[in-house]
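For this view, one protein chain was removed and the others were kept in their places.
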Amino acid sequence: MSAEVLLFYVVGALLLLSAGAMIRSNDPVHAALWMVGNFLLTAVLYLVLQAPFIAAVQVIVYAGAIMVLFLFVVMLLGAQPMTRSEPIAGHRATAVFGLVALVALLSVAVARAPAAGRMPPPLTGDFGSPEAIGQALFTDWVLPFEWVSLMLLVALIGAVMIARFGSQSEDPEETSG
Amino acid sequence: MPTFIPLLPLVLALPLAGVVLLVLFGGRIGGRASGWLATTMVGFAFLLSLAIAFEYEGLREAPASSGTEADHALDDEGSHSVEEHGASPEWPVIERKLWRWMRVNRSLPLVVAAEPLAVGDTIDETMLDIVDVPYTDALGILDLSISVHRMWSADQALGLVARDAIEVGEVLSDMNVSAGADQIRPLGIPEAVGDFSLDVGLRLDWLSVLMLLVITGVGFLIHIYSTGYMAHDPDRRRYFTYLNLFVFSMLVLVLGSSFLTLFVGWELVGACSYLLIGFWHRSEANASAGRKAFIVNRIGDLAFLVGMMLLWTHFGSLAFGDVLPRAAELTGLAAIAAPLLLLGGATGKSAQIPLYVWLPDAMAGPTPVSALIHAATMVTAGVYMIARVHPLFDNAPGAMAAVAVVGGATALIAALIALVQVDIKRVLAYSTVSQLGYMFMAVGSGAYVAGVFHLMTHAFFKALLFLGAGSLMHAMEHGAEHAGEHPEALDGIPYEQDMRHMGGLLRRAPRTGWTFLIGGLALAGVFPLAGFWSKDEILLEVLAHGGGLYTALYAVGLLTAFLTALYTGRQLLLVLFGEPRSEAAAQAGESPLSMTVPLIVLAVLSIVGGLPVLSALGAPFPERLGDVLGHHAVEGLDKIVLALIASAAALAGLGLAWWMYGRRVPDLGLMAGRAGAASRVLWGKLYVDEAYHILFVAPFVRIARVLWKFVDNGLVDGAVNGVGRSLLAAGQWSRRWQGGRVRGYGLSILLGAALMVAWLFVAAP
Partner (left out) sequence: MNAVPLGHWLLLTTALFGVGAAGVLLRRNVMIVLMSVELMLNAVNIALVAAARAHGQIEGQLFVFFSLTVAAAEVAVGLALVVAIWRSLGRTDVDDVSVMHG
């Protein structure tokens, strides 16, 4: 058993465990920490999959920027009452049923897919390297790249607008000031 | 060079214009002016009719040159003369096409789909329709020569015309769109029938001229009378609108040149009758009388309609000019069924057995309406119609006999019922039914001239009697006002209509009284008043027809004449003579001139209207009608003796009436069905209404109730409510998914995704 296989099973198991722990956390700060762990484990898997650039981005963007954003908001909102009770009758049962059904169906589909047994081919040296990704991104995919940058700008403005003015009428300070 | 005959559509347009003006401006000009507007319209129509009649008289031509000369005389292409009888008529039949109503043409293909018809023989086989656009040329007055037919190519016909063709076809020919084919195929058109077209047109011959004069003349007098009679009614405007509409409709009926035009008028007068019977609609009795008339008439109309369809399937046309000359082509069952169905229509409109029950109740309307619609004009439409289509009846002796038997039985039974009535208007109503029976007896004996003759004289004296009765009721009300007390109503009859409260009115209201007396004597058939001549003519013709059935009918006619004189004498004695039997009668007053002048004019007509030399136009009256209806020479009978017998019957009736009611003060306690079993049965109107109720109305109501309770409330409403309730339940259920909860939507997405994956499993091979 090669290191790659070993890493897949160990890291994969840890990945699922951290995800489960995250969604079971009562405290958002704990949840955020479990999520960081999850993202870092994901980055390890990216490395296993010969995607060093994506792994780096995963760490920088997700485990760095997004996580800081989450923690900021958590800090801003303070401690929230975290109840696990379910107010909608039948919701939890239906949801569990739907989840199990979907995962089971997808698993069966994956297992039956002809490509399921495909083994990774040997690769050239620079597969997944920043050079290769940059080469593809700025030649064949330059238009989507620009579109995405535009979308980021829109999201930025939108986020600012929502956070700043979104609840103006309900905010007594805003209306009186 | 005719000047007035081309103006014939104007006769129709005048009352119609009255209707339009009254509807538009009646509220502004007020009731009084509305009355005079309506009267003026009918008055002008009458004057124009007179002018047309005189001009038509001048069109007489030598028997040898038939028709062509008339064509030249009439400088419009819309008119043409039609040869109808073998015995060359002396006056041309003038037909004027106003506009083309509908046309179904089988020779031109109408392709509904874009696929064109390629081969010629396909076109021949398919019966395809082009309907061209109806055009009007300003009622035919301005330009009668327009004959532009907008022809439609198949491409143009695609849209609107295709739809129109379907609509027309559904009415006329049970058309359907055959599955898989691109054409519309009318199923009902027999192979033998070619193009079918229907024009709205007018037909002028002596029969319609006479009807024209009677309708506009009597109608004019009754309009004048109404301005006085209805002077204090708040709804005068509505009244005169209906009255003008009625005159228009009746003119459509008698001038129409095809069965369908006649039927349009036929239905319109029925509607007017309904509206006017229920004119005082706030009383439930009046409203239900109107309904009864309407529904009973519908039964007859259905028969008429079926008869018309039958004729159309055989002749492919409904124009009189096409059907009547070919009447003899009808054979077998159709030959007898068509006239019998038409007779069914006539029994409804003209109140004959078995559909006579509506007419006595129709007296709920204003009295001038009873005079105009339910005595003088509309109810004679059946007689007119049978006379108009008489070749069909000539072709079927069995149908003729049926007409005569229906007429004879109605005449006798109605006269019997009239004997015991105490309501002044009901006596006249049953008398009208009875006299209509006389006319049916005449036309059923082939004596169309005599029937129409009696129609005319009856219009004079029965309108006179009804108007006189209205005037007397007016006088009674006046007297009651004066005396300050209203006599109580007996047997549910209003005091002013109850003859038991009258008496001696000849002295109190002399103008009304004397004219009423003249009308009564004319009805009784006293020499030399109008009724004598026409009734004598009918009896003569019935006997002359020969055969046991007609001899028996002659006896019935004679008995009816006796009974007519009896109930008329009874009415005259109870109303006009003797001592006043109430304060109202003792202090009764004469009606205003607007009411009595028409009475006087009608009284004069009732005196001279029957004289054989009536015609100021020159020739004897029967000759002119005979021009249309066929000459009928009676031979081998002593006319003088028969006239004496008829007169003797009438005088005997009057004498018996005097012996019973005039000799001494009549015993009021014996009236209204209290003089033994026979009078009770007659007072109960032979219980025909009750029988009809048990036989037809009650079962119908029961069926309707079942349909209402189970079918409508249960099935139909149940289905509708069920759909509603299930939708509601579905909404209640599905609103749970639209609760605005984000996680609910998320769950929906998840389940949807699961279903999609599952579907992929199912769909994948």
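Note that the chains are named A and B in the order they appear, and that numbering of residues resets to 1 at the start of each chain.
Simple rule for what comes next: a residue touches a chain if its C-beta (ideal position, glycine included) is under 8 Å from a C-beta of that chain, and two chains touch if they have at least 3 such contacts.
Quick caveat, the model's predicted, so the values are computed rather than measured.
On the side of chain B, touch with the chain left out of the figure occurs at residues 735, 738-743, 746-747, 750.
Against the chain not shown here, chain A presents residues 1-2, 4-5, 8, 12, 15-16, 19-20, 22-23, 25, 28, 31-32, 35, 38-39, 42, 45-46, 49-51, 53-54, 57-58, 61-62, 65-66, 69-70, 73-74, 76-77, 80-83, 86-88, 91-92, 95-96, 98-99, 102-103, 106-107, 110-111, 113, 115-121, 123, 127-128, 132-133, 136-137, 141, 144-145, 148, 151-152, 154-156, 158-163, 166-167, 170-171.
The rule is short, and it goes like this: only the chains that are shown with their structure count from here on.
Remark: chain B residues 741, 743-744, 747, 750-751, 753-754, 757-758, 760-761 touch chain A in the complex.
Chain A meets chain B in the complex at residues 88, 91, 94-95, 98-99, 101-102, 105-106, 108-109.
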